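As you look at this complex, bear in mind that one protein chain is not there, while each of the others sits in place.
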Amino acid sequence: MQRYILTVSCPDQPGIVHALSGGITEAKGNILESAQFSDPGTGTFTIRVLLETPQADVESLRDELSLRLARFDPVLSLRPEQQRRRVLLMVSKFDHCLVDLLYRWHLGELPVDIPLIVSNHPDLAPVAQRYGIPFIHLPVTRDTKPEAEAELVRLVAEHRVDFVVLARYMQVLSDDLCRKLSGRVINIHHSFLPGFKGAKPYHQAHDRGVKLIGATAHFVTADLDEGPIIEQDVVRVGHRHTAPELVAIGRDVERVVLARAVRLHAEDRVVLTGSRTVVFS
Amino acid sequence: MQRYILTVSCPDQPGIVHALSGGITEAKGNILESAQFSDPGTGTFTIRVLLETPQADVESLRDELSLRLARFDPVLSLRPEQQRRRVLLMVSKFDHCLVDLLYRWHLGELPVDIPLIVSNHPDLAPVAQRYGIPFIHLPVTRDTKPEAEAELVRLVAEHRVDFVVLARYMQVLSDDLCRKLSGRVINIHHSFLPGFKGAKPYHQAHDRGVKLIGATAHFVTADLDEGPIIEQDVVRVGHRHTAPELVAIGRDVERVVLARAVRLHAEDRVVLTGSRTVVFS
Amino acid sequence: MQRYILTVSCPDQPGIVHALSGGITEAKGNILESAQFSDPGTGTFTIRVLLETPQADVESLRDELSLRLARFDPVLSLRPEQQRRRVLLMVSKFDHCLVDLLYRWHLGELPVDIPLIVSNHPDLAPVAQRYGIPFIHLPVTRDTKPEAEAELVRLVAEHRVDFVVLARYMQVLSDDLCRKLSGRVINIHHSFLPGFKGAKPYHQAHDRGVKLIGATAHFVTADLDEGPIIEQDVVRVGHRHTAPELVAIGRDVERVVLARAVRLHAEDRVVLTGSRTVVFS
Partner (left out) sequence: MQRYILTVSCPDQPGIVHALSGGITEAKGNILESAQFSDPGTGTFTIRVLLETPQADVESLRDELSLRLARFDPVLSLRPEQQRRRVLLMVSKFDHCLVDLLYRWHLGELPVDIPLIVSNHPDLAPVAQRYGIPFIHLPVTRDTKPEAEAELVRLVAEHRVDFVVLARYMQVLSDDLCRKLSGRVINIHHSFLPGFKGAKPYHQAHDRGVKLIGATAHFVTADLDEGPIIEQDVVRVGHRHTAPELVAIGRDVERVVLARAVRLHAEDRVVLTGSRTVVFS
């Protein structure tokens, strides 16, 4: 038996599940787990299905299901569960998110392939090397940004990258790149958005005297720190913590939140509906 | 359009969802939200569906769906969303869970009907009265326990009670009653089970010096404090808290955990699979 | 033996604790619990001490301690532990925070006296009445605001109120009143500040698609929702929650956060240092 992960989103109307389950039944498939949600705000139907079937040809199964759903105009994704998402990691100089993602990946907690790590600084090459992952140093200056981003797009295509993870990558992507990779770039912001957007959020948090600090993983859009949120969490802090201590405490929540978001997306559990996400956790 | 909540559980095999969605499509229904899980431990298929359809006759729809699923030998429940579960509350002398449940119910947070409150003490009659709910004082002594439990069973039947909530009811139910009402009685235990079973859990917690205390909502079985868990939560405590302060702090987590469990069950989101629960939250 | 709560704050310099403990020793007192913090940002020394002594005359003890600390120019507070802080509650139409505070107060969880409840609407008079607390309906229109606030100040003085709690009071206080009652008014804002200031924060949160919602208890200043934060907490939400459901979920975190803040302040555990608070929890 072959296990597949299937996701469908389309404008909501009656009959989608029946058409879909008809195709699965036809393929002698069994649904092991499924979750569906119709977003009243946008009228979007979304579903994620884990199924198994003796049908080993993913193309045929995809064609069959697409055909049956054709009149609903769906965005459909079907892949064998063991064919993992391909993720490109981008970093700058802070290594805590990278170290954490690679450690989890190494342990088998993150079901992804990582063909490439790209950085605008050379500093973290040894971390990549430790895990045997190619590391490309792609410096970015104001003048070279267009070329650097073009090269990034090329690498995404060449390595058949499913999505990009900005693991504390300290460069803002151009509007043009945000559009090109729309819905395919996850960023970790080191605050509980929408509080403390922009630079030095822990120092802002310290000045404001908040009692919890947080981190937010979100899809990147042209609007800085305004993209659809995938996951957030917070941790308690107190009056005796200095801003640098908040930075240290925050590293923990950043890496956990980013790892959760990457895992959710790697398992096809995150669906974009307008400016919000449906997360089938 | 009429909205229904449907749940099905049965031994897992291929074709259940297709048969079910076929019945829904036949009734011109649309699935608004659904969640399915097949438990590998017990081989149990479980699904919860929120659907809407022009079919206003619940009996006809239930017959139709039952017929289509007959070969899977399902436990099937179908009810109009607005036909609320009927809940009997049982209390003794502590009022914090009762006060909280009734306040939430009054605000519309708990979609249940409460035909009756039963207590082995008269103390909380005024709380029931404030909300206009009948209160029955049903004292229990070692000698009268069988009669009292028989009366309780009669009340459950008479008031067409869907499930019973022990909101800090301080009597242990007999094995016989546990069997009769199996899967229909929710208890709140004032510890994070399986830690600190039995009496005075906060004093046990204080002696042990734990840094978090908790509460557990579970189905009642003949095995004391061993029933399937529905919901749990914890709260941080410290060295300066005395046992009585733990009791006070614990009240908060007890009432929140019980209210969540009651709401989950009232919305048909909890399915028993052996000694564990599937919770479609 | 008499138990006292003592707090001192002053510009930091060596010798304060020794001068203080000298006074306590002189009074044959014993320190049961103390916490001290010197804020590097403002250079403020703060301490909270729980002590017991045979000295039953609070005035004498206060004079003695003040004398010994005189050269440090302290703000000093000393009171018998059993002489509780006097709190005036203000509400509008939402009752969840009021109901919760009064229930806790009734159980003995909140060590305060509540001489008075003031509201700009008559709706919640029955809640006050249930607990036998005087309720004053003090309507506020644009024209009558100065008179209403003058009356409030008069009530605060008349009832020797230590601090005022805005338990979802839906009127903004004038800058003048904020100054007059500076450091003596606690508000609960129904968001995790600094996110979602101002009106309808849960609807803002829903639109933004956050995965956690929160509440913030803070001192009121002329800067709306910018006052020093005392306590915050959050609760997890998901894509299926509508804005009205966020409102319901948020009630839980609002009432818990406000109750914690009121208790902390009632126990003299909160010290203002500039725009931040020291909380000796």
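Here the chain labels run A, B and C in written order, and each chain numbers its own residues starting at 1.
Here is the rule we use: contacts are C-beta pairs under 8 Å (C-beta built on N, C-alpha and C of every residue); 3 or more make two chains touch, one makes a residue touch a chain.
The shown structure was predicted, so the numbers you read here are calculated from the model rather than taken from an experiment.
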Of the candidates B:Phe37, B:Phe72 or B:Tyr202, the residue in contact with the absent chain is B:Phe37
Where chain B meets the left-out chain, the residues are 37, 39-40, 192-196, 207-212, 214, 228-234, 238-240, 242, 273, 275-279, 281
The missing chain sits against chain C at residues 12-18, 21-22, 24-25, 28-38
Interface residues of chain A toward the undisplayed chain are 33, 96, 99, 103, 107-109, 240, 248, 251-252, 256
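Simple rule for what comes next: only the chains that are shown with their structure count from here on.
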Mapping chain B onto chain C via their CA atoms needs a rotation, nearest 5 degrees, of 180
For the pair chain A and chain C, the C-alpha centroid-to-centroid distance in angstrom is 42
Rounded to the nearest Å, the gap separating the Cα centres of chain A and chain B is 36
The positions of chain B in contact with two or more other chains are 33
